[in-house]
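A single protein chain has been removed from this complex, and every other one stays in its place.
Read from first to last, the chains carry the letters A, B and C; within each, the first residue is number 1.
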Amino acid sequence: MELYLYTALFSPLVGSLIAGLFGASRKTSFTGLLTSGLLLTSFISSVILLTYVMAGHTVHVEMMTWIATGDLYIPFGFVVDQVSVTMMMVVTTVSTVVHIYSIGYMSHDKGFNRFFSYLSAFVFSMMVLVMSDNFLGLFIGWEGVGLCSWLLIGFWYHKESATWAANEAFIMNRIADLAMLIGIFMIYWNLGSLQYDVVFAHISILPMPVITWIGIFLFIGAMGKSAQFPLHTWLADAMEGPTPVSALIHAATMVTAGVYLVVRANPIYSEIPDVGNAIAALGAFVAMFAATMALVNRDMKRIIAYSTLSQLGYMFVAAGLGAYWVALFHLMAHAFFKALLFLGAGNVMHAMHDELDPFKMGGLKTSMKWTWILMTLASVALAGIYPLAGFFSKDLILEVAFVEQHYILYSVLLITAGMTAFYSFRLVALIFHGDKRHLEHGIHPHEAYTFMLYAMAPLAILAVISGMVFKTPYYLMVTELLPAVQYHIHNHTTFWIMTIGTQLFVILAIAYAYKKYAKAVKVDKKVESGFFYQLLYNQYYIPKIYDEVFSKPYLQLSKLAWKEIDLKIVDAIVDGIANTIYRTGEKTHTMQNGNLSSMLRWMVIGLVVLLVLAVAFTAGYNAVNLQAM
Amino acid sequence: MQEHILSILIFFPALAAMLGFVVHKDGAKAYGITVAGIEFFLSLWLWHIYDPMVSGMQFMESAPLVSAFGINYLVGIDGISLFIIILATFFTLIGILSLTETRRVKDMIITLLFLEMTMVGVFAALDAIVFYVFWELSLVPMLYIIGAWGGPLRIYASVKFFLYTFTGSLIMLVGMLFMAYFYYQATGQWSFSILEWYRLILPANFQMWLFAAFFMGFAIKVPMFPFHTWLPYAHGQAPTIGSVILAAILLKMGTYAFVRFSLPLFPDAAVAFMFPIAILAIIMIIYAAMVAYAQEDIKQVVAYSSISHMGVIILGTFAMNVEGISGSVFLMIAHGVVSGALFLLVGVIYDRRHTKLMSEFGGLASVMPRYATIFGIMMMASVGLPLTINFVGEFLSLLGFYKQSHSYTLVAGTAIIVGAIYMLSAYKKAFFGPVTKEENKHLKDVNRTELLGLIPLVVIAIWLGVYPKPVLEPINNSVEAIVQLMHDKAQTPEAQKRIPNLATTGTMNSVSEAH
Amino acid sequence: MFEAIAFYLFAALTIGMFTITVMTSQALYALTAMAAGMIFISAFFFILGADFLGAIQIIVYTGAVMALYAFGMMFFDTTRSVIEKRNNPRFVVVLGALAAVLIVLIVLAPIVTTNLNSQHPIDLNVGNTQAIGMVLFTKYLVPFELAAVMLLVAMIAGIVLAGKKMDKSLTLMADEEIALMQASSHDRTEEEGEH
Partner (left out) sequence: MELTLNHYLILSTILFCIGLIGVMRRKNLLMLFFATEILLNAVNVGMAAISHYRGDYTGQMFAFFIIAIAASEVAVGLGLLVVWYKRTGKIDLDQMTSMRG
């Protein structure tokens, strides 16, 4: 099994390195094919590992020592257990699809080879992240995906906005990474190891405040990667990257790493339910907060990004409330349908020549029938309509909140579910229904390459069936490792009222969205100039506030530090000392006027000074000595 | 030969430099490469025959110089100095290989070889006077390099460099003389041998003064805030090769000396000064990073980034535990590789455009993709991405200091944030965006000569990031010896508490042992 | 008692003579006063029992040095009073006095130092000159010989310096002047050759 583990882990790296060799040269289709092929290999290995794990085994290997000094010992160790194999499946599935899809999507781009190199490198980092058997190994992957995210967001580096967004994403993640490092330090100095099994086995012997702090710091780390408030702004800006990147990194895999961390560290979080509640509360807040921003946004990709953010909030609610398997399940289902949604958006962008404003589209269902079907499917899944994936995973979270008697969370999540349905179908309606507004801009849309649609097909199938088919086997498998808690509402009447009520609520929201946007788009000036609309449209002014409060002052402070402090104070003092000495020399060199007589006088003055010193010092010395006696 | 390997390593370049005067100037570079190559392979051989399991000094040589005062020519290495010596020989080789200077090449080669002698000498010396002599001698070639091949302000910069560091080292010399005097008072014999000094336990108040005297010399060399202002000038005016050697090796003398002198000689004072120094280190980290962010000149960004990283090294050194000190020694090597590479890279673009202002560039990624890639890798290494060489050192340094203070480490940890800010924004300014300047449109990508110097650095930066064990293990063994020595010498309860006792390890790590 | 009277007498005389030396504007007065002062100094040596030193003092100073000065003065126009530009004469005196006070303070003041007192009156069994000779030719033989050589060198130097035609200095001349001088001497040798 080790062989499969290494194959699953390293084949993306091999692909990345080979593609990287051709990074600077022109497009060579084989890099795309090669990396996709290697990804497929990785996928197949993961499937084999999955069957092995489902049979009740786990694989744990230690490849080699990484850092060993003092008492610290960190190996490159990898573990394939129920949790990581789930993540591996999600990662390899989505990334294989995205790779194949990208062959078509990026076919006209100059940086084709480079793109595949980065994309495969990302998959490798993600695999390291999920497969590592210790916290620092996880951190390698954690930073690795950050790097690849930086590379891929700024892929079109000639665009100012893209490079800015890339840097923003990297730096914001770094802030969270610092917290994570501190968490790791705390674990090491308290437990002397960073291996998961050691840490989890002994975490309960630590005093409560220490565990709490560890939990908080690790969660702050997770907040950065998963773009939770207040570190969320980078995710929407990250949409500057190519759309397959958004599908893979900023919807399906990387952003869910935070959820994965919390799920992985569940023995820690089980010890500190208060922190868990805080996580859940923050998750619910973000779910609603992001959904409100998605309601009014006019950028197709940003709407989906906010939707992702919102769904991440759901996952954190589940994870915070201790329903780790539910969180992981929603993570999986969400990865499938959200990636599908993004890839569909990619098709639309291609057809629309990179136009992103859905208000400039419309009526695309005739020319892009398959894309329409796929995106609608994904939106239905996202909205949580029975029997698609979203119903099983998302409604389960609602049930968790209800069963755990967090009714406020429950109601927030319920309202958010309605909003989710509304903005998803607002988008679908604006793009695919109504007038062909794009004709005004002289755009003649065409359907994407067939193989791209075929590539999307597995995701579509998974979006439909993953909830229904996978739930039970998944539950059985994953609860070997995670706490097995069934969330059932015992009262049947309540259960049915809730399920049907939720479904009706969601369907109503969808219908409202269709009614409002499917025919003609009426722009209600009054609403748009209203305070709330503006607030939401400007993302609660948070990016602006960050810019004003952090970025600009930091730059100004830096300039101040350089030009005022460094040059005018620190350096000036040094130069001042040197200048004083120099000027003293300039002044006193008149002493050396060559006149012997005045030199003799100076000599005598020197003698007198020395005599005075001699008297003063001996007198002082004697005085001290006399006192001592 | 094995017994005299260190003397050969020290004096071979100097001898070769003397012979270099008779070499014809067309063959000077080839001659330099040959000599530096032989020297480098000798140092690799040194590594080969070095026994990593031994924590003490190896290859010791001794010859009396002034026996009345116990001054001996005493050299020897342990795991700490071994790799810095290799780094020094390596960078001399790399520097000469990628030398693009056309003016007075022969003089440059000879100067570099002399410099190599002093650098190896400093790190191999075990006698304080020999150490001091090499320490001061190293100023001379550097002064000459900056003063003869530098930019328009070179005289100012070189004089500033010289006077600044010289002042510091004079204070250090006074400290050394006092130390020897105390040794004389305690034992009735004169000795300048560091190993002899190690055995001396000084009263705490003496330690404070001596620590302060040594600190002045080392801190200026590092350079620590607020003694850092000579560095930007020196880097700004020095030719590429000068900056590379300065950043990669010369700065390490200061931090190395902290580990070699300050910690084992004055453990109580080191603990007493731990937090003030940590504050200085944190100021260095954040302040230098901010200043780096404000720079317009890409070389100054790298120069200030050096200061920022040196802050982390200092912090690791004063963590007083094996993790921190090993990490800081490793980071010395890492920073040498990375900053040396970055200065070489800046030199590449300077050779083409004769400017270092970032506003003059922009969009270089599309014109010079290979250059951008190598720069990107090195930048990421500088930022401290895992699996690059810097991460191991930075992680261990911060991890070590976390044991001493949580809040300080949290503040110092912002290094990873502020570091990313200035590096990424500099990279963005120079490499991203559209190509705006006409003269940038047809720049040539890195050529073969430059790749010859850069590729090994990239390889090392990643190799030691993925597999640091060959370097980390010898360092670890030697550092353990030093920490144990410090613990045994510690007198104040504070110091005894802060410096771990390795001899009875196992209380804290019961968990890992159980594992 | 007799010693004390002699001491004070000669002290007053010496001080007076030297003051004249320092203060007078007539070179001749100065020279004469100094010669007198030197002889009075030798009196102290005799009082202190350093007979040999006293003799030497008279011979060397009043005999040799003064004669040298007297001959030297003949070169200069010393009949006229010396005109010296004075600036800050008071400053000079104050400085001198200050130095004196300080040295006295160091020598005498009990707060500064323990008083220097006579501890070992000299043993007068052996004649002073004899004793000096024994010390001089045993312990101080090498310095003595060196001093002799030095005196010889000084004598030769004095003769050479004063006797040789030194009205031209190569170091203080401009290049053209040197060339000119060399040319002229060359001419002269040629002329001599013709004769």
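Methods note: contacts are C-beta pairs under 8 Å (C-beta built on N, C-alpha and C of every residue); 3 or more make two chains touch, one makes a residue touch a chain.
It should be emphasised that the depicted structure is a prediction, and the values quoted were computed from it without experimental measurement.
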Displayed partners of the chain not shown (whole complex): A, C
Where the missing chain touches chain A, by residue: 589, 591-597, 600-601, 604, 607
Absent chain, residues of chain C that touch it: 1, 3-4, 7, 11, 14-15, 18-19, 21-22, 27, 30-31, 34, 37-38, 41, 44-45, 48-50, 52-53, 56-57, 60-61, 64-65, 68-69, 72-73, 75-76, 78, 82, 84-86, 89, 92-93, 95-97, 99-100, 103-104, 107-108, 115-123, 131-132, 135-136, 140, 143, 147, 150-151, 153-155, 157-162, 166-169, 172
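The working rule: only the chains that are shown with their structure count from here on.
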Chain whose Cα centroid lies at the greatest distance from that of chain C: A
Centroid distance [mean C-alpha coordinates] between chain B and chain A, Å: 36
Interchain centroid distance [CA atoms averaged], chain A/chain C, Å: 95
CA centroid of chain B to CA centroid of chain C, Å: 63
Chain B, residues touching no fewer than two other chains: none
For chain A, residues that touch 2 or more chains besides their own: none
In the complex, chain B residues that touch chain A: 160, 163-164, 225-226, 228-230, 287, 290-291, 293-295, 321-323, 326-327, 363, 365-366, 369-370, 373, 380, 385-387, 391-392, 395-396, 398-399, 402-403, 406, 409-410, 413-414, 416-417, 420-421, 424-425, 428, 431-434, 466-469, 472-473, 475-476, 479-480, 505, 508-512, 515
Contact footprint of chain A on chain C as seen in their complex: 92, 95-96, 98-99, 102-103, 105-106, 111-113
Partner chain C, residues of chain A touching it in the complex: 601, 604-605, 607-608, 611-612, 614-615, 618-619, 622-623
